[in-house]
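Every protein chain but one is kept in place in this view of the complex.
Now for chain A:
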Amino acid sequence: VGIEAGINPTDHLITAYRIHGYTYTRGVSVKEILAELTGRKDGIAKGKGGSMHMYAKNFYGGNGIVGAQVPLGAGVALACQYQAKNEVCVTLYGDGAANQGQIFEAFNMAALWKLPCIFICENNKYGMGTSVERASASTDYYKRGDYIPGLRVDGMDVLSVREATRFAADYCRYGKGPILMELQTYRYHGHSMSDPGVSYRTRDEIQEVRGKSDPITMLKDRMISKNMASLEEIKDIDAEIRKEIEEAAQFATSDPEPPLEDLCN
């Protein structure tokens, strides 16, 4: 949400497989996202892509191979530069992907050719079940770009993320080349549906983050304490959203699956 607020809809974004939020912020309806998750014909990819492969205008997925999205994102940035429309590409990857060789290859070419690419490492402290200390010789992910300037940002604070993204986007739009941001964040659930998420960390750790640094709670408290919104207004928003999600879930479980004729279409 913070990232999206710092760029324009005409900018571009690409990420790995934890995409449902980004698919939404890039303009796809909740209905189409949930229907894709349940493999229905009215899912955003017509049921052909699934959880990991959703696309939209200026949103390039949805990539299942760890790290692959980073050179792809640099390529989108190349296209931005080539077409001279003053657009940038936000290229996201996780702490788990950060050690991939192809990311360093992408850094090299992005810096060499001054591509308008904002590389963002979402460091949620675990690559699947492996903590950052056990995977990376250096956990200063914002420094890994070496010759590419790097920012370290509190990923749990929406406003910090927005401001940092704005700064980064301006940097790129001025033609100064790529920039790197590390967002320090956390993953509450396991890696995927088959991971309970507690064999490699404690429940206490999860509870603590939820209690002290939850982004939504933090923003809500800030808005209320600064009189930017009342508790009622927030309750109303909650109720509206709940209704929208319920309708979408209903759709996603009742919409038919794609017909067999579509197999080779």
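Simple rule for what comes next: contacts are C-beta pairs under 8 Å (C-beta built on N, C-alpha and C of every residue); 3 or more make two chains touch, one makes a residue touch a chain; residues count from 1.
Please note the rule applied: contacts and distances are computed from a predicted model.
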{"item": "Complex member absent from the view - protein name from UniProt, among \"Pyruvate dehydrogenase E1 component subunit beta\", \"Serine/threonine-protein phosphatase 2A 55 kDa regulatory subunit B\", \"BON1-associated protein 2-like\" or \"lipoyl(octanoyl) transferase\"", "value": "\"Pyruvate dehydrogenase E1 component subunit beta\""}
{"item": "Candidate in contact with the missing chain, chosen from A:H53, A:R152 or A:R166", "value": "A:H53"}
{"item": "Sole residue of A:L37, A:L78, A:L159 or A:V209 that reaches the chain not shown, by the stated touch rule", "value": "A:L78"}
{"item": "From A:I7, A:V70, A:I148 or A:A164, residue that would touch the chain that is not displayed", "value": "A:V70"}
{"item": "Positions on chain A contacted by the hidden chain, ascending", "value": "12, 14, 43-49, 53-56, 60-65, 68, 70-80, 82-83, 89, 101-102, 105-106, 108-109, 112-113"}
